[in-house]
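With one protein chain removed, the remaining protein chains of the complex are shown where they sit.
On to chain A.
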Amino acid sequence: MQIDLRTVSIQPLRQTFDHLARRFGDKPASRYQEGSYDIQAAENLHYKPTWDPDQELYDAKITKIVMQDWYALKDPRQFYYSTYTLARARQQDATESNFSFVESRGLADMLPPAVREMALKLLVPLRHAAWGANQNNTLICGYGYSTIFTQPCMYHAMDNLGIAQYLSRLGLLLGDTEALDEGKAAWLEGSAWQPLRRYVEDTLVLRDPFEAFVAQNVALDGLLYPLVYARIVDDYLSAQGGSAVAMLTQFMTDWFDETKKWVDAVLKVAAAESDSNRAVLQDWIRAWSTRAASALLPVVEIALGAQADDAVGEQLADFRVRIQKTGITL
């Protein structure tokens, strides 16, 4: 039996703010809605940027993608600061237990030396790639249009930084500071890493926020994460006795599964907006994913050797199926 507590009941004058009532009707708004819709200044901007007087301070025209309402690019996770932070705090808790489990039981020392070496060779240089991803997502947040589209990019950028830091810790745990130095040297000079570094540097000069979104979050990470963390770490290395490594990268695996839902939702809505958007996205995804696949090939070879070609090919096929579902044919 439920007995309701009696409280003084007062009739509210209205349920929500005007800008939300215009979008959703006068009903109580969710905190995601309150914290995300129409909170970026839109009109009567005072001055042109001195850093680029051809732009507006908030400018939807700096990308080739055209949206009638940029607030249509909803995040299915409905992340605003609070829900985002709570989700990541839970994940960091799990990651922390994984690290201390590996550490306290000496699992790092029990790894077969070849597996440990491979993990270091493959994963440590990726901290720099994750930093590149941080740069791109920070740019999309800074210059992209509408909070709905840009706030998840800020969260994503901080995730990219978090991943770079977890990879650094992994390097320190399985190796030592030398492992980080060697990883950086490989990133800067090792032949296996140069196509990827070139790819990343080429994305760092993009100034169309949506193209940066495609090059980074759709194309590169859409191939890199499943190839490296699912195929190589979770499957291949685990089979060689390296499940400890998989424990240390669980965050990345879970993160990719979660964030790709958002990435796909953004693509789907932007593509459905117009044929010209779809065509632009198609060109971008085709060009960047082809490049990403070839840039990742020598990296995958570090672990899979001769089978790398097949692995990348299969992953590219999976990627095409995934993109197809967003209404974009490659």
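The criterion applied here is as follows: a contact is a pair of C-beta atoms (placed from the backbone, for glycine too) under 8 Å apart; a residue touches a chain by one contact, two chains touch by 3 or more; residues count from 1.
In this section, contacts and distances are computed from a predicted model.
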{"item": "Name under which UniProt lists the unshown chain, selected from \"RNA polymerase sigma-70 factor, ECF subfamily\", \"Phenol 2-monooxygenase P3 subunit\", \"Multisubunit potassium/proton antiporter PhaC subunit\" or \"Beta sliding clamp\"", "value": "\"Phenol 2-monooxygenase P3 subunit\""}
{"item": "Residue of A:V102, A:L180 or A:A308 touching the missing chain in the full complex", "value": "A:L180"}
{"item": "Contact set of chain A toward the excluded chain (per top definition)", "value": "7-8, 10, 12-19, 29, 31, 34-35, 38-52, 57-58, 80-82, 85-86, 88-89, 91-93, 95-96, 109, 113, 127-128, 130-131, 134-135, 138-139, 141-143, 147, 150-151, 154-155, 157-159, 161-162, 164-166, 168-169, 172, 176-177, 180, 184, 187-188, 197-198, 201-202, 204-205"}
